[in-house]
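Mind looking over this structure? Questions follow.
The other protein chains are all here in position, but one chain of the complex has been omitted.
Chain nomenclature is as follows: A, B and C, assigned in order of appearance, with residue numbering initiated at 1 for each chain independently.
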């Protein structure tokens, strides 16, 4: 299997998370066997008065950054993988800017994958949040078209 | 101080989380000194193909259920309180229905509040998710109009 | 399979966690399909100047309370199950007394078990700590003598 690259995963994310105007919500800036960097393209959808990115939006970015690590290592058919556990510390107010999620694989096993993700605003050094995310690995049926959306958890 | 009741907090949530059509996203069904029950009124915004409620939507509900406990006990001026830590286990696929968040106060101190929240779909017994949420308590300036939106963390 | 009862699990814990003087560290006070109650019999080993029970001791109790739920439901051969994730909030100073761990099963699947555990000191109402614990289920080889000690994680 050729591991999907950043562009292929970005395209897959666009199909999985369609927006009302068709523009991408996430961009995969870099991906390797042990890491991934994602950008959350800040939109009105996430911005509340006070120009901040909400907690759930931050969680979504961390979650998708971890999912990207799985998709790269195991292929797009691993898109059936679901979040089993997420633990997040909120550290600083995000800036009115795109949000970057830097994921690192802590352990990739046959059944589970554990990643840590650091979130920061473009142009700021202080971390906005830190997450540790565990996934239960699962595969789509062999004949499933690879346009699946991220499924809810869990399967066991 | 008269503690805000369920209706007052529901109204406050509607002001804090406006939706495009003006309808409420959350309804506070019950609130006491030690607990709160919230309903997430499922909308297209949260439903993805496959009729599920996303992880971030579940996190948002758990977070707001915990915030409700703080608003009731400390007053709406405590709306400046921010999430410091959130830990969530995803247990089962939600049904295509409203989602209920049952929050219990584990500890309410002067600076912090810790709650646990159980999420389940209306009509289903199996828990969809379980969260433990820590808040850093903070108050709005005395003269602030109580229409504030939930601020991002943290202040320290 | 007859599910092991409280006494049988207590005996198993004594074999798994031998103490220097042979006395039990844990007592299973109650166990059912959905819950377990354990008592940590406070000893000098855990008490530090200031008469407190350490964080690691509290973690150990929560962990074993969750493990008890698994042993009861799946049999002692499930003793090979290992902790994959633990999240703990420390809420109040424990009293100079035995510590009780009340575990509830949030979800028991084929591969994983998620429990929440509430810790409190005998004679005190305020919770000392709250934990959410995830286990990866595993079984000892069929011929293994059931004296095994709790293995370290994880297997995957």
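Criterion: a contact is a pair of C-beta atoms (placed from the backbone, for glycine too) under 8 Å apart; a residue touches a chain by one contact, two chains touch by 3 or more.
Everything quoted here is computed from the prediction, not taken from an experiment.
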**Message:** Just to verify: which one of B:16, B:54, B:68 or B:85 makes contact with the chain not shown?
**Reply:** B:85
**Request:** Considering the whole complex rather than only what is displayed, give the residues of chain B touching the chain that is not shown.
**Result:** 84-85, 87, 109-112, 134, 136, 154, 156
**Item:** Contacts of chain C with the absent chain, listed as residue ranges
**Value:** 48-50, 52-57, 59-60, 63, 82-94, 149-154
**Request:** Spell out, residue by residue, where the missing chain touches chain A.
**Result:** 87, 89, 91-92, 106-107, 114, 116, 126-127, 130, 132, 134
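Operating definition for what follows: only the chains that are shown with their structure count from here on.
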**Prompt:** When chain A meets its copy chain C, do both sides use mostly the same residue numbers (more than half shared) or mostly different ones?
**Reply:** same
**Request:** List the centre-to-centre spacing of chain A and chain B in whole Å, with centres computed as mean CA coordinates.
**Result:** 23
**Request:** Quick one: report the Å distance separating chain A from chain C, using the average Cα coordinate of each chain.
**Result:** 34
**Request:** Could you check chain C for residues that touch two or more other chains and list them?
**Result:** 87, 134
